[in-house]
Every structure is written in C-alpha cells, then in structure tokens.
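The structure under discussion is supplied below as structure tokens; questions concerning it will follow.
Yeah, one chain of the complex is gone here, protein chain that is, but the others are all in their spots.
The first chain written gets the first letter, and so on, giving A, B and C; residue counts start at 1 in each chain.
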C-alpha cells in the first residue's frame, strides 16, 4: 500500500527554535530512501506504508535522543486504490485548473 | 515507546455518510486490545507505537475493502520520555485548573 | 454557517507542561458562549463560524500574553449544508453501529 504522507513534528520542551529537529527527521526520511519534500508547514513523504511509518517512528526516537522530552506530530496519510498517486500529482492537477 | 494518538479518517468517494467506516476502525482498534475513546472529531487511542500504527494500517485496509477508493487520515502522535502518560492525564490536569 | 471544530494548541518555548495554556483557551471558548468538550488530544467546539474563529484568535492572543513566544495550532473545521450537525451527532451514529 503506497502512501502520500505529511509530517509536522513539534518537539516540546527544547525552546523556540526547532529547525535542528526538523532537519534530523529530514535525514531520517532520506536515509530510508523515501521521496521527501520540505515545505513551510511540514515535510511531504511518499513511499510504501511500512517504510514511511517506520521512518516516522525512527524520527520520534532520534528527536527524543537529541533531547526533546516530549513530541507532538501531526501526520496526514493518503492512500487510494483507484489509481497510482505520487507527490506531484495533486499539485499538477490543481495547477492545470488555474489560469 | 508509548503513544497517545488520535485518528480522524475520511473515506473519499463513498458519499456523505461516514459513520460505517469510523465504526469499522473503532472495531479494529478494540480488536487490537488498544484503549479507544470516540469523540466528535476523531478517535483517541493509547498503546505501544507499533501496536497503534499497525492498527491504523489495518484500519486503512479495512476501509478500502469496504469500498472506499481513497482515504485521507489525519493522525496526531504524542510521545514523551519525561513521564508516563495516559489518555486521561491531560484532561485531568487541565480540569484541575478550571473553576 | 455552523461549524463543528477541534483545536489542538501547542505553545512552543514555555517548557514541557502545557495544561495552563490549554485551560486558558478552554475559558476563552466558554466565555464566548460556545459548546466546549475537552478530550485527550484537543478541544471540540461547536458554534457559528465567526464566533468559533474569533475565539480561536483570542485564544492565540491570550497564550502569547501568558508568555508563549510561539504557538502552533492544529484545527479541524467541519461544515455541512445537507443537515444540521452537533457535537454529539457523529459519536451517536457511530455508537449505534458498535455492538
């Protein structure tokens, strides 16, 4: 089962600057061989369900190891059986409708 | 790693009534032996990370089997290393601060 | 336009304990005369769109005033034109399908 996912992870209790932790997760996703897209409100990921979710667990583990006592992640998981989907598909279809 | 989680699953392409699918996920979580709390905007779950995420995968699989060609789930995952946490803890601590 | 909403607010940069801030938002919603339900992963609210969103703004303002330099809120907004909806409706319809 393929999944187009997004993760927005917030380490709690490590102050106001979070880019170090977001970068660490980015590396975890890259090391897992997943397609990764960073944007202003989260990280988009595409891959097999088990690979994506395993990487998200590793991401939580690494951010705790870096010193965060508490983590809240908001994750979006999209799956479909009617056709193949990829990270760029929705963007492309919406753009075709814009002037 | 324990997780306090929430899932809000939306089957797409099966019409406007979704309770059948939400109920099926509820059964999946209960059958997995997880603590489950249904509320107006989603389902709260508590358990070990692997058990919770495995049940969420099973939930997507079952909802596809019931006929939904597309699913979008929004999931919140909270982990912490500073103390044990449970589904009722946050509610209890906030209520103590309310009149 | 009625909305059934959920807010999960995370103050960033104020340490690991967040119940003080969640309680403050709860008071803001109650003072606005909205229906409010606290649960393990957020706060459910029902009301008119403008009243609910105005209260969410007030909630951000109050949490900043209490000392949080940064806030991330995840909000779910459900609207429908096919029938009236209330906070308890989905829960009731799902429960009827459970043994």
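Just a few scattered comments:
Here is the rule we go by: a residue touches a chain if its C-beta (ideal position, glycine included) is under 8 Å from a C-beta of that chain, and two chains touch if they have at least 3 such contacts.
Remember, it's a predicted structure, so these values are computed and weren't measured experimentally.
By the touch rule given at the top, the unshown chain touches A, B, C in the complete complex.
Residues of subunit C in contact with the chain left out of this view: 1, 13, 49-50, 53, 56-57, 60-61, 64, 69-82. Of the residues in subunit A, those that touch the hidden partner chain are 4-6, 8, 16, 19-20, 22-23, 26-27, 37-42, 44, 46, 74, 76, 78, 80, 82, 87-91, 93-98. Interface residues of subunit B with the unshown chain, by the touch rule above, are 8, 10, 12-13, 15-16, 18, 69-70, 72, 74.
Heads up, the rule we're going with is that only the chains that are shown with their structure count from here on.
At the interface between subunit A and subunit B, over half of the residue numbers appear on both sides, which makes the contact a same-residue one. For this pair, subunit A with subunit C, the centres built from the Cα atoms lie 25 Å apart.
Measuring from the averaged C-alpha position of subunit A to that of subunit B gives a distance of 19 Å. Residue positions 8, 16, 74 of subunit C each touch two or more of the other chains.
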